[in-house]
Structures are given as C-alpha cells and as structure tokens.
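Only a single protein chain was left out; the remaining protein chains are all shown in position.
== chain A ==
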Amino acid sequence: MNDQITTAQLTAWVTECARLINVHADALNDLDATAGDADHGSNLERGFTAVMAIGFLDQLDSPRELLKHVGSTIVDVVGGSSGALYGTFFLRMAVTSGPNGVLDAAGFAELLRAGGQGIVDRGSAQVGDKTLYDSLAPAITALDQALAAGDTLARALVSASAAADAGRDGTVALAARKGRASYLGDRTIGYADAGATSMALIIRAAMTTLG
C-alpha cells in the first residue's frame, strides 16, 4: 500500500499546525477568556513559533527527531498545562515512532494513540472533563476504526478530523472538571473548551497534510 508518511510530510503537518494556531490565536485566547486567563492561543503560538524558528527543521530526517524537537521545544517555552500536555503529546509520539524514516498508516495511528495516552498520564484527563482530550480521543477512535474498515489514510484522517470537530463541539455543553476552567464549574457551560479547539486544529492539519 502507498499510505506512507514521510518525514517531509510530518514536517508539513507541523508547519500547518503552526500556521493554523497563528491564524486562530486570537479566537483561542477569547475562548480561554470565558473560563481561564485568555492566553491559550498566545501560549501555543509562542511554542509553535519557537518550533519553526530553527533554520534546520527540514533537516530533521526521521519522525523521531522531528517530533522530539517539537515536543521538547513546546515543553521548554510554553509552560502551563498547555506546554506540559502538548509537549508530552509530541514527545510520546517521538518515543513511539522508532528509528525508521517512514511511517505507514497504522504506524501513525499508533503514534496518535501513544500521544493521547501521554496526555492521560500527564493530566489524568478523561473524556467529558472538557479538555483537549475531548477532541483527541474521538479522533484516535475514528482513525483506528476507519483504518480497520479498510479506508485509505486520507479518508481515515477526514473521519478523524470530523470526529475531533464533533468532540470540540461537544464540550460546549460540558462543565469543566480539569484545569483552570474547573474553578468556574457550571459557568463554563455554553462555550467550547479552548484546548479541545486547538487540538481539533492539530488533527485538521493532519488531515490536510498527511492524507
């Protein structure tokens, strides 16, 4: 099968993540203002800007090297829950990616599952807590199911992105149980979670660059 993901494609994914976060930074800040301190977009933007700032991004020639750079840079410059959780997400993907230069569809799905497990381990979030995991978890499930059903990677990523968007939209009706938003309890009902919204962008970027 030709459903392979090269390091260059992963670099394109990371580049698209950075672009989407930059475009949506103000909107993410405003969502965060409903329940937190209005800086989720700015913090992620600072992280991805640092990720892109090195001149040799396209010389990181394995998924492991690339994803390790993304994860450790985010851990080093973002701070807060976002830095720890997104940093752990990419670092776990790096550790899981092995020494090979090319991934297949199942390999990418395995990376995403490992990243999701990293978020659960670090933040002990569960589906329904109104966090970034609420868009990631359904995306992982949708990707796995679509690939198991014989879909191409491109089609499976379309399903994953749709599931992430639905997960994000589902957080509107939830009261936050984790993170700073949890201090407001029921006052967070009616707004999408900022983290679930940014994670849906990360999955959307995967759809447009890896499929």
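As a convention for this text, a residue touches a chain if its C-beta (ideal position, glycine included) is under 8 Å from a C-beta of that chain, and two chains touch if they have at least 3 such contacts; residues count from 1.
Definition applied: contacts and distances are computed from a predicted model.
Asks: Name the absent chain as its UniProt record does, using one of the following: "YceI-like domain-containing protein", "Dihydroxyacetone kinase subunit DhaK", "Osmoprotectant transport system permease protein" or "Glucose-6-phosphate isomerase".
Replies: "Dihydroxyacetone kinase subunit DhaK"
Asks: Considering the whole complex, which of A:Val75, A:Leu103, A:Ala139 or A:Leu157 touches the chain not shown?
Replies: Result: among the candidates, A:Val75 touches the missing chain.
Asks: If the hidden chain were put back, which of A:Ala33, A:Leu57 or A:Ala106 would touch it?
Replies: Selected residue, touching the omitted chain: A:Ala33.
Asks: Even though one chain is hidden, which residues of chain A still touch it in the full complex?
Replies: Its contact residues with the unshown chain are 29, 33-39, 42-43, 46, 75-85, 87-88, 122-123, 126, 129, 177-180, 182-185, 187.
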